[in-house]
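Single-structure report; data block below.
For this view, one protein chain was removed and the others were kept in their places.
Entry: subunit A
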Amino acid sequence: MKSLYDLKKCETCAVIQIPECPALHSLGVHKGCKLSYVMKSPWKGPLVVATNGSRELAIDYVLAKQIMVEEVRTNEMP
């Protein structure tokens, strides 16, 4: 288990724990959802992930550090 912010290039993960944040849920980030690394913004900017392999979402680095994930292999992706 690691934080979403520690996700590395080309990695995909499944969310296993998220902080109380209704906006995250609204944007499709919930327990069990799969997120793929897209990029990390400079100067303590947000982490950009792709939700379900398509839409991109920029998540604050503070929030990303509170989201716990585990890595999944790409062939486990739906």
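To be clear about the criterion, a residue touches a chain if its C-beta (ideal position, glycine included) is under 8 Å from a C-beta of that chain, and two chains touch if they have at least 3 such contacts; residues count from 1.
Here is the rule we use: contacts and distances are computed from a predicted model.
UniProt protein name for the omitted subunit, picking from "Ion-translocating oxidoreductase complex subunit D", "Penicillin-binding protein A", "Putative FtsW-like protein" or "Ferrous iron transporter B"?
Going by its UniProt entry, the chain not pictured is "Ferrous iron transporter B".
What subunit A residues would touch the chain not displayed?
21-24, 26-28, 30-33, 38-39, 41-46, 48, 51-60, 62-63, 78
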